[in-house]
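These notes are about the structure you will find just below.
Removed: one protein chain of the complex. Kept in place: all other protein chains.
First chain written, first letter: the chains are A and B, and each begins at residue 1.
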Amino acid sequence: MTLTETGSPAAVPAGTPPLLEVDNLHVEFRTREGVAKAVNGVSYAINAGETLAVLGESGSGKSVTAQAIMGILDTPPGFVTKGSIRYQGDDLLQMPEGVRRTYRGEHLAMIFQDALSSLNPVFSVGYQIAEMFRVHRGMSRSDGMKKALELMELVNIPAARERVKDYPHQFSGGMRQRIMIAMAIALDPEVLIADEPTTALDVTVQAQIMALLKELQRERDMGLILITHDLGVVADVADKIAVMYAGRIVERAPVYDIYARPAHPYTEGLLASIPRVDMKGQELFAIKGIPPSLMRIPPGCPFNPRCGYARDICREQDPPNYPVGDAHDSACHFWEEVVDGTRR
Amino acid sequence: MSDPTASAAGVTGTLEGHAGSPPTTAEPGREKPRSLGRDAWEDLRHNWVFWIASVLILILIVMAIAPGVFTSASPTASDLDVSRQGPGPGAPFGYDLQGRDVLARTIYGARASILVGIFATAFATIVGSFMGIVAGYYGGWTDTIVSRLTDVFFAIPIFLGAILVLTSFPSDENTSQVAAYTKVAVALAIFGWTSTARIMRSSVIQVKQADFVQAARALGASNSAIIRKHVLPNSLTPVIVVATISLGGYIGAEAGLSYLGIGLQPPVISWGIAISDAQTYLRVSPHMMMFPIAFLSITVLAFIMLGDAVREALDPKLR
Partner (left out) sequence: MGRYALRRLLQMIPVLLGSTFLIYVMVWALPGDPFAGRCGQRPCTDAYIAAQTAKFNLDDPLIVRYFKYLGNLLQGDLGQTFAGQNVSDLVARAYPTTLKLALVALTIEAVVGLGAGVLAGLRRGGYFDNFVLVSTLFVISLPVFVIGFMLQYGLGIRWGVFPVTVSAGAPFADLILPGLVLGSLSLAYVARLMRSSLAENIRADYIRTAIAKGLPRRRVVGVHAVRNSLIPVITFIGADFGTLMGGAIITEGIFNINGVGGLVYRSIRLREGATVIAVVTLLVLVFLLMNLIVDLLYAVLDPRIRYE
């Protein structure tokens, strides 16, 4: 695996609030079986032109956090119970729904993993893109369709003019995701959230989609939140990384730092479980055990039952965020041991 | 909500994930994976609609088997002195035109409705399932012919068809009760089996393509063994749901036929006949009509509720 440094976060003048800032966010799902604490005190921030990769397995709360930012949580059963989400300093959670709606699409946009089910099957793709302009900008249907065509050309859909009236099922997976992207960037949003945008795609197509996202981000100076479980993707595009486990961020670091100096046992385990060419023939490492039930998160550090470093304190005390380095912190009592590479 | 397949074997390489899917709440390590049947039962157990319907049906079945448990009055004893007398002491539902006890007649009437409903459902389900399996399992020309045959019967309205059949085979005072029930049930089932056949056919086609059926075939299992052991058990659920709901429908249809004077005939005691007899006196003696209507409606309601509850429990999409 090659580590490419993609540049440090853009310098922001002091005193200006970040473009988007999630602070101590708590989300829970109240179901018949009980309350699942999906997000437990997540904080992260992103600036214009910056890419934050949020890494974690299914159920770690990474998608739920994104849904809370967009305001598309299924409520009920999902509820934001604590925390704030500030866009340019304004708390989205305090806004009435009517105001908050105008931020969606205009300032914050999102693309999803499964473009086929995320696009409405009974409307043409042109119609669905044009809808952005018709609703937010009050454009006529024909003007909207013209804009839709421009966007489809922008995201490199071949023969866009002939295909603008086609339906989602008539496109390939990669093309559908391009249409999702076109729809998301239609109004030139400041923040784009991409929730596993390439998971459902072929490997070759994955690279194209990531390249397109990266290019659009650079052109438009967007803040990009990339939700993924693929460490390979992260290395190439992200500026900084937040690793999530059981609804909290366990480690936060600039991208170059995380590969060089993982400071949380979970991150370390993730990195060790990537197949590598130079370790051919050796058995692949796997983190033992399974993630905890979100209804019964163990006391102390949620990772302790699976952790090789765990001692008594880990079962009793929830670790705070220990500063590891510049913009790098870890929620592990024994982060120093991890950094020093003392393996069990 | 629960997703027992998620992250079963720890983390290797890439993490498995579903964007936007709710967080995993099940603990696959500690809980046994639940089958659809057990899941459905869990769902039903907590569904009050299911319990109300079951209790009602149980009461109705007891009523059909042993009406004497609920009333000591005779349904046939007639006393013209109390003709059309309203509810009062000794006769909580009042008396009908012939001065017979409405409560007793209503209770004794359960048997006709329940039996016709059960017979009709049984005939329709057996014939429909057979046709559906034949069409779905063998496919090709067999499917074409059976499906067109189904269309032929499906195109004729059930009620109209039943009237036609019953006009050709009328019942009278000399027909035995069981024969009379069977006749009405068959008349309804002749045109009623088609929906079961269609549902069975499509679910058989689905099951047929499943891997385990392909595997059984590859292992050399005979057609009849495959149908018995694999296809039938796996395509039965939708048929059961349809059967439960249509049982209510058949009971309603029987009442409709008897109401027209074409279904069951006196001396058989039936809610439909009672309603039909009472309609002339609706304005002056509404009690004669009210009680049979109430019982009829509750019976139909109970079966439809049961079918509804079972369907909801079996259809994971609705949860």
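Heads up, the rule we're going with is that a residue touches a chain if its C-beta (ideal position, glycine included) is under 8 Å from a C-beta of that chain, and two chains touch if they have at least 3 such contacts.
Just so it is clear, the model here is predicted, and its values are computed rather than measured.
Engineer: Given the contact definition stated above, which residue among A:72, A:159 or A:313 touches the chain not shown here?
Structural biologist: If we include the chain that is not displayed, A:72 is the one touching it.
Engineer: Per the definition of touch given earlier, which of A:22, A:68 or A:132 contacts the omitted chain?
Structural biologist: Here the residue in touch with the unshown chain is A:132.
Engineer: Touching the missing chain, which residues of chain B?
Structural biologist: So the residues of chain B touching the unseen chain are 20, 148-149, 151-153, 155-157, 159-161, 163-165, 167-169, 248, 252, 255-256, 259-260, 275, 279, 282-283, 289, 293, 296-298, 300-301, 304-305, 308, 317-318.
Engineer: What does the interface between chain A and the hidden chain look like in terms of residue numbers?
Structural biologist: Within chain A, the residues that touch the unshown chain are 70-72, 74, 97, 101-106, 109-110, 112, 114, 117-124, 131-132, 135-136, 167, 169, 180, 183.
Operating definition for what follows: only the chains that are shown with their structure count from here on.
Engineer: Express in whole angstrom the distance between the two chain centres, defined as the mean CA positions of chain A and chain B.
Structural biologist: Chain centroid spacing, chain A to chain B, equals 50 Å.
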